[in-house]
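What follows is a single structure, and I will ask about it in a moment.
Only one protein chain is missing; all other protein chains are in place.
The first chain written gets the first letter, and so on, giving A and B; residue counts start at 1 in each chain.
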Amino acid sequence: MTLFIDLTLNGLSYGAIYAAVALGLVLIWRATRVINFAQGALATLTTYVAASLLDRSINSWVAFAAALVAGLVFGAVTERVFMRPLYGKPELNPVVVTIGLLILVESVAGAIWGSTDRGIAPPGGVSQSGIILGHTYLDFSAFDIFILGSVIVLMVLMLVLFRWTSLGLKMRASAFAPEVARLLGVRVGRILTVGWALATLAGALAGMLVAPLVFLSPNMMDPMLVYGFAAAVLGGLDSPVGALVGGILSGLGISYIGGYLGSSMETVGAALLLIAVLSIRPEGLFAAAKARRV
Amino acid sequence: MSLIEHRLPGAKSLERLRSQPLVWHLLLGVLAAAVLYLLTSSVSFYDNTIIAEIAWYAIAIAGLSVLTGGSGQISLGHGAFMAVGAYGAGLMMEHFRLPLVVPILVGIAAAALLGTVVGLPATRLRGPYLAGVTLALALAVQDLPTKFSSLFNGDSGIIVNQATPPGGVNPQRWLAWISLLAAILTMVVLANFMKSRFGRALKAVRDDDIAAQAAGLNPNRMRVLAFAVSAAAAGLAGGLEALWGGIVSPNSFSLFLSIQLLAGMVIGGAGTLIGAWWGALALVYVPQWTNSITSHLSSASTVTANLQNAVFGVLIIVIMMAAPSGIQGWLRAGYRRLRRRPSSLASALSPPLDLSSTSTPPERTSP
Partner (left out) sequence: MKDSIRSRGRPLAAAAVLSAAALASALLVIPSSGASLRPARTPGVTAHRIVLGTTTPLTGPAAPGYDEIAPAANAVFSYINAHGGVHGRKITYLIKNDQYDPTLTVQYTQQLVENDHIFADVGGLGTPTQTSVQSFLNKHHVPQVFVESGCACWSQPKKFPYTFGWQPNYIVEGKILGAYIKSHFGRKRIGYLYQDDEFGQDGVKGLNREIPHRRVVGEQNYQGTVQGLGAGLGSQVSALQSAGAQVVALYTIPAATALALLAAAQLNYHPIWVVSSVGADPPTLAGLLGAFSKGKAGASLLNGMITNAYLPPETAGTNPWNRLAKAILKRYDKGFHWDGNSEYGFALGVTTVEALEQAGRNLTVKSFLNALETHAKALSNPGLVPLIYSRSDHYGFSGSEVVKITHDGRAISVLTPREITTLRGPITVYRGKPDSIPAQFRK
């Protein structure tokens, strides 16, 4: 029973992180119909930005905020420099450019900071010791609560932005009917830039949350991107709520499989589950019922 | 250029040959084989190793290209099909003494079987959802050798008895021949496949499956078959790699391999068979060049170590920006431009071979 509780809690924290990565992928997919494979690498880069600030003894909350701001900037730059010229070209091209970026950005991180793993402390010295419940320590710390809390705050903010602000309305309009939006005076290009910036911010958050759990290295986000992508596909690429649910489900699933069936079944089990779910719901759990795109 | 065309004595009979795709493709194949025989005999043994590597990369990319170009499906798991082909062939070579072609065929069959199994649920999946499933497949297949360690010898991999070449031929040259022969056969088969009634039907399904259904085609069956054919090509590539490397280990078939294959396909030109060769050349030579430069730099710093991948990343980005239809599309566009403005340059440049029908839209020839 203790094991079950620990596996659940462990799965929840990792699941929240996968959800943040998935949210970034969903935002970009909705806006530009691109799977951004560079999402993880960009998040690694923003985490290194925070790490270099920490090296200079700058307040850890400032470093945390700096990583998020760096996410906004990197996302915007990526869209303007690398994606903008490719709209209207064969649809695989921007995807392959993000693969190129993934390779390039990880090399840049490796060139600047080396490939040695580094430990990153949680911001503000939030404790990583397990919370005591009765006489047992749970596999759940103040930092785990922080992980879940910050991902939920991010989700809520995004939801508010989309539903209740004019920027959100413009973003939705640009994503689903760019021509109409343009006619209505929306500066679609600028809106897409904002979309990429926000998505990369979500990734940057994931990077800052996972670094204290798995250490920082140029390839830190590779598995996160893989699981985040699986989570986004599971939840439905058009649905931010799906990203959250998909992320949590992936986290729990991988934790249970690893704990009960052994680590070599983690990916095998995850793959089978993904295939099973998609066989029933080909566009993910939260797919909007919609007509065939022509 | 058109002058040559008219003066060529065999032009008429060539014209007739062309009307029969199989004969035409076989003829081109035989010619290519002759050229490549001469090539392999004139370069170093090491270059032969590289040629063999390019050949099996080209086979895998061509298979992927048929899938994406033919039926519009995207796979991030072709490394897994290569792994299955490699393990299938490798296990046969490890345990039995058989003519080389048998283990390779077993590898192909195993990959095709997995391709069919994956292709079944994949018929309902589009774009990124299919990419997600195939990606999961790539990861899962990489972990199976450790799960079934007694059969696959885990992470260390199985050692493949490399066949001894007949008549004292150098083993590297022998491997280059085998790989090239397999590659040419694959190209001929795939070119015919795409030219056949089936290939055309596949494209109809890709472009509009409802219309295709109305015309009496079964889109799901076609997609599964496309998946199987594509996986079979990857399986062949895997079997050849097993032979080439002398070992089959999960480390050779990481997710990065699948991503590289996809990148190689798009760099070369998605949907074209010649493009597969450009993609293979890029995958093999770019790291090669950058590595020879960096390994001679005196300081082994983190910068030089990462230069190799950085250049590869930049190259992918630049090609996608400068030549949206890949290298093959770019060459074609350039060739077309030259034809429009005939000059002495035109006759000096050999035009790209076109074994396949392309699915990529012609590139706009803006200045």
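Following the convention adopted for this analysis, contacts are C-beta pairs under 8 Å (C-beta built on N, C-alpha and C of every residue); 3 or more make two chains touch, one makes a residue touch a chain.
Everything quoted here is computed from the prediction, not taken from an experiment.
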Query raised in the report: Touched by the hidden chain, which of the shown chains?
Result: A, B
Query raised in the report: Of A:139, A:238 or A:283, which sits in contact with the chain we cannot see?
Result: A:139
Query - Candidates A:81, A:121 or A:184 - the one touching the absent chain - result: A:121
Report task. Quick one: say which of B:81, B:244 or B:277 touches the chain that got left out. Result -> B:244
Requested in this report: Spell out the interface residues on subunit A facing the chain that's missing from view.
Outcome: 2-3, 6-7, 10, 14, 107, 110, 114-122, 125, 127-130, 132, 137-139, 141, 212-215, 217-219, 222-224, 226-227, 251, 254-255, 258-259, 262-264, 266-267
Report summary line: The missing chain sits against subunit B at residues 1, 4-5, 8, 11, 14-15, 18, 27-28, 31-32, 34-35, 38-39, 41-47, 49-50, 53, 139, 142-143, 146, 149, 154-157, 159, 162, 172, 241, 244-247, 249-252, 254-256, 284, 287-288, 291-292, 294-296, 299-302, 305-306, 308-309, 336, 350-354, 357-358, 362
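One rule holds in what follows: only the chains that are shown with their structure count from here on.
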Query raised in the report: When the centre of a chain is set as the mean of its C-alpha atoms, what distance in Å lies between subunit A and subunit B?
Result: 32
Query - Parts of subunit A lying in touch with subunit B, wherever the complex brings them together - result: 29, 35, 37, 82, 85-86, 89-90, 92-94, 96-97, 99-108, 110-115, 226, 229-230, 232-234, 237, 264-268, 270-272, 274-275, 278-279, 282-284, 292
Requested in this report: Spell out the part of subunit B that touches subunit A in their complex, as residue ranges.
Outcome: 68, 74, 121, 124-126, 128-129, 131-133, 135-137, 139-140, 142-144, 146-147, 210, 255, 259, 262-263, 266-267, 270, 302-303, 305-310, 312-317, 320-321, 324-325, 360-361
